[in-house]
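Yeah, one chain of the complex is gone here, protein chain that is, but the others are all in their spots.
Entry: chain A
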Amino acid sequence: MEPAKMASPKSAPKDAQVMAQILKDMGITEYEPRVINQMLEFAYRYVTTILEDAKIYSSHAKKSTVDADDVRLAIQCRTDQSFTSPPPRDFLLDIARQKNQTPLPLIKPYSGPRLPPDRYCLTAPNYRLKSLQKKVSSSAGRITVPRLSVGAVSSRPSTPTLGTPSAQTVSVSAKVGTPVSLTGQRFTVQIPSSQAAVKSATPTTPTVQNVLINPSLIGPKNILITTNMVSAQNTSNDPNPLKRKHEDDDDYDAL
């Protein structure tokens, strides 16, 4: 993108010329030509929002015309919403003084990865597997492709992976064998429950496997997620081995 020339072309509309002059007055000499369009758009959007608000206020006050007070009120309300500014200096100095009074906490040695309590981390699974009504089959070989698209819940509403009503579940699992049909609209995931040994081994690892995937990046294909060994039942029954032991979980609540 080349930087714009200083003078705007003579055929530019008056508003665009005004914008170019503003940029020149503020000392900005190099800018992409689209900046003027963005500024125009912003100005138009802002002014129409304010004027619409002002119309509402004036009709609420049963006035016949919109006057300066309505506009002033509209501006004030919008400023508090959209254009917030950072806190004032005395407030910052005050909270800084408070924070800086507490001594630095001692560090416990040999405590593994030093992360905040689980509820402040992003390491929890962000999906839940629906358990089957019927008994889960015990054959380990039937772990079928846990082709579970996490983001698809939001991006492809036609694939209700998690929200499968039980009736359908029953019908699916009535079939012997494959619970998975990728072409079909719904599928459930069966995961054998004999994973107790795994959970205790590395409690941290399952939790960090759950990748926070940006739904917009999921294409038409489903994503293969490395299997989360959390069985559906276990999410509700046995959450403790999954959570890291943090005795002082509550210490962090107080300021």
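Methods note: a residue touches a chain if its C-beta (ideal position, glycine included) is under 8 Å from a C-beta of that chain, and two chains touch if they have at least 3 such contacts; residues count from 1.
Note that contacts and distances are computed from a predicted model.
Hidden chain, UniProt protein name from the list "Golgin subfamily A member 7", "Serine/threonine-protein phosphatase 2A 55 kDa regulatory subunit B", "Protein TRANSPORT INHIBITOR RESPONSE 1" or "Transcription initiation factor TFIID subunit 5": "Transcription initiation factor TFIID subunit 5". Across the entire complex, the residue among A:Asp15, A:Asp69 or A:Asp94 in touch with the chain not shown is A:Asp94. Chain A residues in contact with the hidden partner, per the touch definition given at the top, are 1-3, 25-27, 79, 83, 85-96, 99-100, 102, 104-107, 109-110, 113-117, 120-123, 195, 197-199, 201-202, 205-206, 208-214, 217, 226-229, 252, 255.
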